[in-house]
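Every protein chain of the complex appears in place save one, which is left out.
All chains are identified by letter, namely A, B and C, in their written order; residue positions are counted from 1 within each chain.
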Amino acid sequence: MKTTILIHCKDRSGIISAITSFIHSKGGNIVYLDQHVDMEADVFFMRLESDFKTGSLHIDNFKKEFQTKLADLYQMKWSLHQDDIKPKMAIFVSKYNHCLYDLLSRFKSEELNAEIPFVISNHRDLEDIVNQFDIPFYHIPFTKDLKEEGEIQQLALLKSHNVDFIVLARYMQIITPSLIAEFPNKIINIHHSFLPAFAGAKPYHAAFERGVKIIGATSHYITEELDAGPIIEQDVTTVSHSHTIKDFILKGRDLEKIVLSRAVNLHIQRKTMVYNNKTVIFS
Amino acid sequence: MKTTILIHCKDRSGIISAITSFIHSKGGNIVYLDQHVDMEADVFFMRLESDFKTGSLHIDNFKKEFQTKLADLYQMKWSLHQDDIKPKMAIFVSKYNHCLYDLLSRFKSEELNAEIPFVISNHRDLEDIVNQFDIPFYHIPFTKDLKEEGEIQQLALLKSHNVDFIVLARYMQIITPSLIAEFPNKIINIHHSFLPAFAGAKPYHAAFERGVKIIGATSHYITEELDAGPIIEQDVTTVSHSHTIKDFILKGRDLEKIVLSRAVNLHIQRKTMVYNNKTVIFS
Amino acid sequence: MKTTILIHCKDRSGIISAITSFIHSKGGNIVYLDQHVDMEADVFFMRLESDFKTGSLHIDNFKKEFQTKLADLYQMKWSLHQDDIKPKMAIFVSKYNHCLYDLLSRFKSEELNAEIPFVISNHRDLEDIVNQFDIPFYHIPFTKDLKEEGEIQQLALLKSHNVDFIVLARYMQIITPSLIAEFPNKIINIHHSFLPAFAGAKPYHAAFERGVKIIGATSHYITEELDAGPIIEQDVTTVSHSHTIKDFILKGRDLEKIVLSRAVNLHIQRKTMVYNNKTVIFS
Partner (left out) sequence: MKTTILIHCKDRSGIISAITSFIHSKGGNIVYLDQHVDMEADVFFMRLESDFKTGSLHIDNFKKEFQTKLADLYQMKWSLHQDDIKPKMAIFVSKYNHCLYDLLSRFKSEELNAEIPFVISNHRDLEDIVNQFDIPFYHIPFTKDLKEEGEIQQLALLKSHNVDFIVLARYMQIITPSLIAEFPNKIINIHHSFLPAFAGAKPYHAAFERGVKIIGATSHYITEELDAGPIIEQDVTTVSHSHTIKDFILKGRDLEKIVLSRAVNLHIQRKTMVYNNKTVIFS
């Protein structure tokens, strides 16, 4: 059985040795190890993929021992993931379809090792596309008056399906603080600029106005402050004076869908860790 | 003889035909033509390279006729440049040497079709390097008290050498409004971020703090508002959580020198036009 | 009415002036002009977008006059396209679905200004996807024995639908010489390497074997020589020793679909011209 362990704690001498010896003593073969020390914050991060012979690993015992022998000692925050259990991702959309098409076609092509229990939208525009891919679609309006009601419906769906994380595929509504609180560092957004440039509304218009020669897209975890959460992935493309705002938007669509899908895949593969509003992205 | 003509005016039907016919009637062969219409501002831009048989072109007559037959009619702003006359560029530096090394070694390798009458610095740190390349070096201190005095010395040097444009190769002092007024859209700066992100001081520190996955550099013309002038050229490179601020600075050095040198070369080749605080960059 | 004119001929003095004057005299307003001179081959290329007031342009008369007054004189090869007539593109696929998904979702989003009368495949694997997008699907087997038969069927379909150009979206069969002859510089392929590196089969395996740090994708027009036709568009992405062949293939999928779609859009917008087995790509 393959497992992925994520760890972070105060940096201390001997920690790598302690962890790898423990895994080894439990019959695990470490097939991948990546580690990072944030020198300023003095924090140690590690991602470990280990292989255990079938039947040799009793997850509950392993967890208990890891906790008492290592985690308590080093005051670790840690999690263990079995690679054969797919996380459940919900997708939120509004009217733009390019990120949705890209995610759903990757899902059908088995590029995303996740389940998609449903798609939520505050509009009906993309319902046909979601149906076309045989995935349940829920229309939850989210106008000023319906916000409270909408949030209740969203949370109910997310909980009843045991959703692990949420992907905002150009969802055009503010995510409520209570939803963020329920899914800390588990709501992935795509913003259509290279943040922190052009945060907020209409970034392509602002970029055009400023006369930049490069436009970008940024995927980040949602926090309460708008467009200010931990950045997972960014990419850019060149533009010139000859491009109109419409051209910016068209070129940007390609960036947005690729950057979002990359970020989603990093999250699914447990290659992201968040600390101090920044991410560690393992290779 | 080769000439380059730059034109901008309100867009009107028939204008390309009028200009090209005029050049043709004067015996010029158009070897390159690039044009752009800013649809929003309704402005027409053109860059024309023409070849005239030796002796066939009387510059003064040509200019006079162009003015009366075309420019007056279409209310053009225009300029004509003879490709065999090299523009004179002054370089301003402070303590960082990478952009200076890059510019001077390109100059010696004849990659820059310009003259460099001198280098000005508010410090003596780079004097040896400038001497090493056999270029006059002037030390003009620029502390709070010496600002006024400094500006007078700068302007005197620039005028006595008929300097055409100025390159700020990581010059760490504010350029005074009177200097900007003397050299409108003729002072090229390099800023060490992908503007408008991280304008102002210490952009690498700010980028590190924000946890971006991409850092950049921007070359722009200096205007009175800090880091807000028309952008000529930008480029970026990827970074990760494993990079320290020192790494950002080192990776950034390579971006800065390449982006600045590209912008300088575009300016020398008269491939830049400025309008509404944006640039048209001809190919 | 908007038209796009493409021209190439031997370079001669006065040619731009002659063409722009002609358009002007016919009441056309030139909204875009791009031109290129291949100095080695001494050939002139031009792309012109012109706007004519509704009702003012009699296409047939215009064409006749253009031919006698300009084209005959300068021995031009030229074509005129009305921007309101959508070209018809056929898609050929085999088993890989990522390029197909990308093209069809762009088509549905109206990013591609073309019609797609049908998709042809030598396998049935992607039939469901094509149906899902409500486009006719034709299964034309193409084994060694069925090649001749297959080509006849392909040609019959292409002709009966007046197909203008063909897109090979990871179609894994050789295109026959007679099909190429019927569609010269009108069959767009995507090859999964930065050509000319790794032409032929299994480029990702070859790239992995060689230990490159960059992989790429190339879209080109099909010619009789395999993977040697005029290149329309290329892009690359970085890889490292930590990537397996499977990773190369996954990263490559994103490149392939983006590069192919960009090339298709350039072709649809008549921004490509072919000469001496190279392309001129207008901006």
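Just a few scattered comments:
Everything below uses one rule, namely that a contact is a pair of C-beta atoms (placed from the backbone, for glycine too) under 8 Å apart; a residue touches a chain by one contact, two chains touch by 3 or more.
Here the structure is a predicted model, which is why all the values come from computation and not from measurement.
Considering A:Ile16, A:Val43 or A:Ile135, the position touching the chain not shown turns out to be A:Ile16 (whole complex). Summary of contacts with the chain left out: across B:Gln35, B:Asn97 or B:Asn185, the touching residue is B:Asn97. Residues of chain B that touch the chain left out of the display are 97-98, 101-102, 105, 108-109, 111, 129, 132-133, 240, 242, 250, 253-254, 258, 261, 283.
Of the residues in chain A, those that touch the hidden partner chain are 13-14, 16-17, 20-21, 23-24, 29-35, 37, 283. Chain C meets the missing chain through residues 36, 38-39, 194-198, 210-214, 216, 230-236, 240-242, 244, 277-281.
By our rule, only the chains that are shown with their structure count from here on.
Superposing the C-alpha atoms of chain A onto chain C requires a rotation of 180 degrees, rounded to the nearest 5.
Two copies of one chain, chain B and chain C, touch each other, and the residues they use overlap strongly: the shared fraction of interface numbers exceeds half.
Distance between chain A and chain B, defined via averaged C-alpha coordinates, is recorded as 42 Å.
As a whole-number value, the distance joining the C-alpha centres of chain B and chain C reads 37 Å.
Residue positions 283 of chain C each touch two or more of the other chains.
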